[in-house]
Structures are given as structure tokens and as C-alpha cells.
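Once you've had a glance at the structure underneath, I'll fire off some questions.
A protein chain is absent from this complex, but the other protein chains hold their places.
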Amino acid sequence: MSRPIVTLTLLEIQAKLGGDLVGDGSVSISAIAPLADAVAGQISFLSQRKYAPLLATTQATALILPMEAAGHFPRPHILTANPYLYFARVSQLLNPVVIPDPRIHPTAVISSTAKIGRNAVIHAGVVIGDDVCIGDDALIYPNVTIYHDCHIGDRVVLHAGVVIGADGFGNAKDGDAWIKIPQIGRVVMGDDVEVGANTCIDRGALEDTVIGNGVKIDDQIMIGHNCRIGDHTAIAACAGIAGSTIIGKRCLVGGAAMFSGHIEITDDVQISGGSAIIKNIKKPGQYTGVFPSLSHVDWLHVAANLRNLDSLSRKVQALEAQIQSLTQPKTGD
Amino acid sequence: MSRPIVTLTLLEIQAKLGGDLVGDGSVSISAIAPLADAVAGQISFLSQRKYAPLLATTQATALILPMEAAGHFPRPHILTANPYLYFARVSQLLNPVVIPDPRIHPTAVISSTAKIGRNAVIHAGVVIGDDVCIGDDALIYPNVTIYHDCHIGDRVVLHAGVVIGADGFGNAKDGDAWIKIPQIGRVVMGDDVEVGANTCIDRGALEDTVIGNGVKIDDQIMIGHNCRIGDHTAIAACAGIAGSTIIGKRCLVGGAAMFSGHIEITDDVQISGGSAIIKNIKKPGQYTGVFPSLSHVDWLHVAANLRNLDSLSRKVQALEAQIQSLTQPKTGD
Partner (left out) sequence: MSRPIVTLTLLEIQAKLGGDLVGDGSVSISAIAPLADAVAGQISFLSQRKYAPLLATTQATALILPMEAAGHFPRPHILTANPYLYFARVSQLLNPVVIPDPRIHPTAVISSTAKIGRNAVIHAGVVIGDDVCIGDDALIYPNVTIYHDCHIGDRVVLHAGVVIGADGFGNAKDGDAWIKIPQIGRVVMGDDVEVGANTCIDRGALEDTVIGNGVKIDDQIMIGHNCRIGDHTAIAACAGIAGSTIIGKRCLVGGAAMFSGHIEITDDVQISGGSAIIKNIKKPGQYTGVFPSLSHVDWLHVAANLRNLDSLSRKVQALEAQIQSLTQPKTGD
């Protein structure tokens, strides 16, 4: 089964998605491509001003342009306030998700007590535990595992290898040994969440791990037990979020960022990739904690000095005191 | 198949787990919950002094309390030296692992030369290679892969997506190209190990990769070939341990910590989350190496200064020399 080709006229696109159509709306569009690569029959878009020179040479049949480009392009185009968003929507029209037939692959292993929503797609090798609830139009790629009792919202996409609801990391010390604390919470995931390949979200210890609506989670991420992630937060690949951490709404978490457990990040925080967040963040804004990379030889010097930073700081204090005694009139003068 | 509900009287709990029973032992308990959330029929526990005020308002039918709380709580309770550990054990009683029937799922693919221990549970989609040995009462969740010849101890739990015994990363240079070095060691895992979702432990190159007894390994961790992890060490999520590294007994490795290869960490070491360990650690204690996160603007300044730390250090040395020449009597005076 190969991908289907969808062909729409520019007028049909505008009828579905809005925007101001300029020029011949009857041209046929069957694919989307960057300005430099587009050929006849394709639509392209201008989302950043720096690419504007490519408008002169692109072979695209039609374009998605920002309002301020009105009147500058002779070929058919659509003017819109947000060409990048419009591009996303056009691409969705031209590249619909291919729905397999049957929707639920015969090799998927689904508990008889699980509830699967209308039109949900479950690919090969997926394993779904007891009493799991999967929302309508969910799309579960191959080899995903969902443990018992978890709740997956409508239109959620789980990519291959994702594990939802494995036990959180909870143990109590008994002498040298660790005694397992049963993880009896669930993972409760809102609607319109997407989770990238091989990401794990652990079930709660006593309460639930909660993923808000519209949260976007990239590949190879780990979200620990009892975490709560606010609506529309996006988390880039390889991030690790330790247990009981709360992240607010509309946050952006860069790749490979890590969060200590039991901390709270307010709404609208941006964390730069690779940063380690070990304390609460109460104020929106961007936060960073990355050792800048240097040539290895330079790093050796910087690292050696860094280890002695406390002593350097005390030396400067001592110097300040000495200078002060040199420049101030002596007592009794 | 939904989770079974286990109901025990407080007296039955105490008979199994010990502790001092105070009050009516005939009350029925069927779940465990935090102090703030517990309702009638549930047991709760006080593991940290800061939660003591909740004892006045909790709706729990019974409690697990530290010895020093004796006489302070009117409702039925059990006094114990370690309420957190007692909580773990009560929770195990109330939340037994659900054993599927049959224990070995028909979709599991198990080599005819593998040996599976008594009462081991093997979930759907698990693949077990030639001559693998799985211990008694092991619990292997869905979509786990265990390569040939590996040894998994008794009562080991492997969560979904775990890969045991894939080839270590061994290649020899031949001009520009890499020539693969066959990885002919095994993974040998002791008893009572738990491994979190999507974690990989690679087989040894020539010798074995060895995981001690009672080691607890969280999700999304990578342990390279020839590593040896000492008994009862716990490793939090997203840690990466490069090949041939030896970690001692009873260590605690924080999340996203990384270890260079061919290093040795002694017993009873704690590594803070996000730290990069690139040298041997010979002394027990806590070690940390994390760039503190700052507002992005502050970070820009700190990072710029950090790059110039070597020059800053030399400036301070020069200043010290100048001050010394200013404050010391001139030669010849």
C-alpha cells in the first residue's frame, strides 16, 4: 500500500483553510516543498524574511505568503497572517495519515477489558493492558506498550516503542536492600498529545502521572512517576523529568534538559537544551545552564580554574582589602 | 481482567509484617493512600515529620506511624521503626502483581534452547534468544528483547521495551572504516534486579557485563559492554554508563548522570543527577558536576566569563604580585 497522492486546486485549499487568494485558483497542487526545491505542481511558503530572495527563482506553482508580500509575486498565492501555520495545515491536507485496513492490526495484543475509541488505529505489535482507555482517533504506532489502567485521550499519537505506565522508580531501603513500592497510580493523558519514539512515561506511585491537553513530547524522553505536565507544553528529545516534578502550561523544554524531582516550574518557561534544572522556577522566561564547549585544550585550563574558583574569589576579596588599606588614609593620620 | 481488590484487617497486616498494633485490629483495609487523600477503608503512613499536621485531619481508617508517635493518634495504628519501609510492604500486600493466565503469552517468541524459571511471567511480544536463562519468578513485561546466552536472575523484573544483551559498541579502525568486533560476552544479571522501561544493557565484548544482586535500574538507561554494577546500587533514569566502567555496591546514581568508560567508582558513592563522571572515584560520598541554571541573560554573562576564566586567574596573580611589591619595603630601604 503506497502513500496516496492528494491533488487540490488552490481554490479548494483556500476554501478549506481561508486566507486571501491572489491569481489563478484553478492551479492543481499535489505536494508541498521548500522554496528552493519546489517544482511545478507544488506549493511552497515564505515563513522567514531571509528566504524572500528565493521567491524570484522558485519553481513552485503556488505560494503561501505573509500579508506584507501582497502585490510582490506574480504567480498564484494565498496571503495569510501566519504562513508557517498555513503551511502546516496545507501539508496536513496533502499528506493525510494513511489509515490501515483493518484499523487494529491482528498482531496487536489488547486486553479484553481495554476500551478503544472510535476510529483509533492500533499498529502491529502493540500491547495494551487491562482497563486501558484509548480515545477516539488515537494513532498507536508499532511495538508500543501501554500498561493497565492508563488513560489515553482523543487524537493522541504514540510513536513506535513508546511505553506508557511502566512502574515508577520507587523503593524503600531495608538495610542494604531495596523493597519495591507498588506503583498504583496511572498515566492520564489528555487530548491531542503526541509522544515520540521510545519515550517512556511512568505510572504514578500513589497518585497519577498527568499529561495535559495538547502536550507535545519528542523521542527518547523519560517522564517519572507523579509528574504533571501542563497543557500545550512541548518537550524536545532526550529530556529527563524526574518524579513528582510539575511543569506548567505552554513551557518549552529543550532537548536533553533534565529536571530534578519534586520541583515546580511555572507556566511559560523556556528551558534551553542540555540544562539541568534542580530548583523551582517561579518566573516565566528563559533559563539556561550549559557548560560552553571549548577546544579540549582550552577546556582543560578552564576546568582547572573552575575547580579553584572558590580560592580565586577569596584572593580577590583579599586584594580588595589590601587595596583599600593602601588607598585609605591610615587611622590616626 | 481488572485488578483484584485485597482486603485485610489491621491485625492480619500486623501478623504478616510485625510492628506494634495499637487500637482496634479488626478494622478492614483495602487500599493505601497519602494522608491528605486517604478515605475510610484505607491505611496511610507518616514517613516525614513535616506531614504530621495532616494526622489531625486524615480520613484514613488506620495509620503506620513511627515509634515516637506512640500515644498521639486515637485511631488504630501500627508503630514501627521505619514507616516508609512498612508502607512499601503493606502496599505489596494490598497490590499484588497480577499474574496472567497463561504465564507465558502465546505471542512471546522464546528459543527452544532458552530455560525459563518456575513461575516466570513472560508478557506479549517478548523475544528471548538461544540459551538464555531466566530465573524463577522473573517478570518480563511486553516487547522486551533478550539476546542469546544472557542470564537473568530470580525475581528479576524487566519493564517493557528493555533490551538485554545487544552488541556493545566495539569497532576497530581500518583506514576510515570501522570493522566490527564481535561481542561475545554475555549479560549476567543477579537476583532481585529491576530494570525500567526502554533501558538497554549491552553484552560484553570478550568478558561479561555483570549486574549485581538487588540492583535497581530506572527507565531509559544505557549500560555499556563489560560494565560491572555492584549489589544494591540504584541508578535513576536516563543515566548512561560507558563501557568497562565498574560501579561499586550500594551506590546511588542520579538521573541523567553519565560515566566515561574504563573508570571505577568505589562502594557507597552518590552521584548527583546530571553529573558527568570522567575519573575514578575512590572515596565514598556525594559527587556533583552540574552547571547551575540561570536566567538566560545571566547565563550569557557567566558563560562568557567562564571562557575567560584562565585569563581572569592570571590577572589576579598579576595583581597579587603588584600589591606585594607595593606593600613590601623596597629592597635597599
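Each chain gets a letter, A and B, in the order it is written, and its residues are counted from 1.
Operating definition for what follows: contacts are C-beta pairs under 8 Å (C-beta built on N, C-alpha and C of every residue); 3 or more make two chains touch, one makes a residue touch a chain.
On a predicted model such as this, the values are computed, not experimentally measured, just so you know.
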Identified contact with the non-displayed chain, of B:L65, B:V90, B:A138 or B:V290: B:V290
Candidate in contact with the missing chain, chosen from B:V39, B:M67, B:A81 or B:L206: B:L206
Residue touching the undisplayed chain, where the options are A:Q14, A:Q183 or A:N198: A:N198
For chain B, residues in touch with the removed chain: 107, 109, 111-113, 125, 127, 130-131, 143, 145, 147-149, 161, 163, 166-167, 169-174, 176-182, 184, 198, 200, 202, 206-207, 220-222, 224, 238, 240, 242, 258, 260-261, 270-272, 275-279, 285-292, 294, 298, 301-302, 305-306, 308-309, 312, 315-316, 319, 322-323, 326
Touch list for chain A against the chain that is not drawn: 1-3, 32-34, 37, 82, 84-85, 87-89, 91-92, 94-95, 98, 105, 107, 123-125, 141-143, 157, 159-161, 192, 194, 196-198, 214, 216, 218-220, 231-232, 234, 236-238, 249-250, 255-256, 273-274, 290-296, 299-300, 303, 306-307, 309-310, 312-313, 316, 319-320, 323, 326-327
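In the analysis below, only the chains that are shown with their structure count from here on.
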Averaged-CA centre spacing for the pair chain B and chain A, given as whole angstrom: 26
